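One chain of protein is taken out of this complex; the other chains stay put.
To keep things simple, chains are lettered A and B as they appear, and every chain counts its residues starting from 1.
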Amino acid sequence: MSWLMARLRAVAVATAIALAAALAASPACAQQFDELIRKLASDDFGEKLDAAEKLGALGDGRAIPALKALSDGTLFLRKADGAALIADGARYFEAVGGKALGELPAGDVEKVRANNRLRGAISASLSKLSLFSDDRATRLAAAREAFKSPTPETAAALERALKSEKDPEILTAIRFSLNAAKVRAGSVEDRLKAIATMAGTADPQVKNLLTGVSNDKDAPPEVRKAAAEALVSIERTLAIVGVAENVFQGISLGSVLLLAAVGLAITFGVMGVINMAHGEMIMLGAYTAYTVQIVCRALLPKEFVGFYLVISVPIAFVVAGAVGILIERTVIRFLYGRPLDTMLATWGLSLILQQAVRSIFDAQNKEVANPAWMTGGFELIPGFFVAWNRLYIIVFCLMVLLAIVALLRRTSFGLHMRAVTQNRDMAAAMGIPTARIDALTFGLGSGLAGIAGVALSQVGNVSPNLGTIYIVDSFLVVVFGGVGNLLGTLVGALSLGIINKLLEPVAGAVLGKVAVLVFIILFIQRRPRGLFALKGRAADS
Amino acid sequence: MSAAQSENGRTTTPRRAETLLYLDGVSVSFDGFKALNELSLVIDRGELRTVIGPNGAGKTTMMDVITGKTRPDEGTVIYGADTDLTRLDESAIANLGIGRKFQKPTVFENLTVFENLELAARDSRGIFRTLLAKLSGTDLARIDETLATTGLVEHRHRQAGALSHGQKQWLEIGMLLIHEPQILLLDEPVAGMTDHETEQTAQLIRRLTGKHTLVVVEHDMQFVRDLGARVTVLHEGSVLAEGSIDHVQAHPRVIEVYLGR
Partner (left out) sequence: MTDTPNDGAPRRSLLTPRGWAVFLAFGFALVVVLPILNRVVVTGSFTHVPDYLIPLIGKYCTYAMLALAMDLIWGYAGILSLGQGAFFALGGYCMGMYLMRQIGDRGVYKNAQLPDFMVFLNWKELPWYWHGFDMFWFAAIMVVLVPGALALIVGWLTFRSRVTGVYLSIITQAMTFALLLAFFRNNMGFGGNNGLTDFKDILGFPIQAQSTRVGLLIASAIGLGATYLICRWIVNSKLGRVLLAVRDAESRVRFLGYSVTGAKLFVFVVAAMLSGIAGALYVPQVGIINPGEFSPAASIEIALWVAVGGRGTLAGAVIGAFLVNIAKTWLTGAAPEIWLFFLGLLFIVVTLLLPRGVVGLVADQRERWRARQAARQAQAAEAAT
């Protein structure tokens, strides 16, 4: 496998150099460029430093590979003619032109040394040069990076980049960074104009920049005043973005809670059974994902390993569902009509399941890695980062909910289940096999918990205690939303999630949680049977 | 209050001096379903009234409203001279002298017949009083008397859970009687009883008339006929007809919606 990767990397380096060559500027410049690259590989540190700085000022993107190589210690000098070479493993390329040379005897080449001062100059040059890189992402990053060093030189580089750049997103970033540079220095008028363009953004970096300007005693008073005013509007925007971010976090937590609680809502709503082992069903689902991950890593080709999560979902549903049906048939069915005893017996089951998993897998935390497509995220607006795994869980949760609604509304199993919920005796009289419906319902609830476990394995570690973390919260969701009502569970989970996350920055995580609990205790004063409670006679049973 | 409502153009049932229970314009809805729809009903002191109606006519909801289990969305419920029942909770209403028998017999199955009656006896209901309560001679006499009235003397020390269905119904009525209520609300007192038990129950109820005001909700038309009292027919949450059993049985709308003949 590794030879393939090495080959691919080599090709990439070669292409980069070749592409950079294709972008070459005028012949005169080209000569100067060749000269500077040569100097970069010289013995004299002063010369190297000078070359590095000049290459940055030259604004030729071809210099990037060579500069990087020098900084990384992969730039070599060919003893025969003093040409600069770039090494990739054992292979060498010419720094100018990018001609591949293949492997060379160790005696033919000599490593070019760099020191910290040189590295500093290289990084400054690179950041300027990156504005002219052929790689879009690099240019974008450089344009944003330039914001941090708002010097006149950066401004000049940005001005130059502004002329050659075509990409609209990069253009925006360049203008933005240019503004930042202008805010720092220049005529009062220009500075005021630049400040005006910055008001209302939600970037913490802009905030820092303007704070610096407004505190800068050397700046003209009108500039400082304008900066202070702009700051006020920025703070407001930041606060709004902060709330938006918390709401998103809340929805994300809410969907996790919803996944954990929806199975509980079904078993409680249909069967009146409080399953204290529900959390352990979640835990089983998470361990299923862990096991599937191990098996997939062992069996599947590397490109497909990322799919283990997709495979885990049905398997976790089946595993947890089967355990659920087993529990219903062996324990719970003997306890119908004795809800408190059911609580105790299922608590016993939860202890057994926890200890069993501890015996099989040991008590250490296990990690179920995020597949590549779930890592990272994107910045929706400056200061508001959306993580892929959070977003996927929200989407996944909605899909699960839709599937349940479809199951309840469109299938005969769903019809039977609803019939049993509303009037067990009548359903039995009509020939609906209530015992089988009970077992299947419990299996469904447990299976959903298993799915929740797969999702939870993506936002935290997997341990035998995983279930106990979520069980109290899931109960609260069900009580808050109102039993036997999926809409109530949805609204309950989302509102608890959002309340939790909005309280967290104010009160801290633990006190926020305590406040939520107090809130629910007070809430049930008004609506003892939850948000969406059944009323009338049905509520009495 | 009722005067103001009549000014609003609402028909108001007149209140007489002997009125014990007065319901006017009472409405209750559950999730859009109107269980009671502007129900008006007047019960006189010492009267025996039977209430009939098809399922869902609002009979049980009416009892729920009177006994404080359900709060009406609107309307007036006045007990005696000027007690507004819509402001009180179940235990306060029970202590005013309004006793209620449930549709399903609800006695304390894990207590004996004696203990069931002891709890129901008219004593202080305060928590600390009950902690220190001692049974007095008059209490015992009253319990014995009630056991005799309900024909449960020989079951005195049996657990209530071991009684037959009919006996449980009688025990429940006994528990109401020992509390010496002004008015007794009986929800289907003969449901599930044998013919013999039904007959005995009818006798028991007739014995009670005069001493207590009674409102009996029933399905069993023969039983209603046996009681020979004034009948109120409920339909879709309001009164459809009122009068003697012969009168309501001849009423065309009643025949249409309920009797189906």
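The rule is short, and it goes like this: a residue touches a chain if its C-beta (ideal position, glycine included) is under 8 Å from a C-beta of that chain, and two chains touch if they have at least 3 such contacts.
Everything numeric here is computed off the predicted structure, so don't read it as measured data.
S.K.: Using the touch definition up top, pick the residue from A:E189, A:E222 or A:D341 that touches the left-out chain.
M.R.: Considering the complete complex, A:D341 is the one touching the chain left out.
S.K.: Among A:N208, A:S359 or A:Q422, choose the residue that contacts the chain missing from this document, as touch is defined above.
M.R.: Per the contact definition at the top, the residue touching the missing chain is A:S359.
S.K.: I'm checking contacts with the chain that's been left out. Which of A:L55, A:A219 or A:L349 qualifies?
M.R.: If we include the chain that is not displayed, A:L349 is the one touching it.
S.K.: Using the document's definition of touch, tell me which of B:G53, B:P72 or B:G99 contacts the absent chain.
M.R.: In the complete complex, the chain left out is touched by residue B:G99.
S.K.: Please pick, from A:A372, A:L487 or A:V518, the residue that touches the omitted chain in the full complex.
M.R.: Of the listed residues, the one touching the omitted chain is A:V518.
S.K.: Tell me which stretches of chain B touch the chain missing from the display.
M.R.: 67, 69, 89-92, 94-95, 99-100, 102, 106-112, 114-115, 118-120, 125-127, 130-135, 157-159, 172, 175, 179
S.K.: I need the residue numbers on chain A that touch the omitted chain, in ascending order.
M.R.: Within chain A, the residues touching the omitted chain are 274, 276, 331, 334-335, 338-345, 347-352, 354-356, 358-359, 468, 472, 475-476, 479, 510-511, 513-514, 517-518, 520-522, 524-526, 528.
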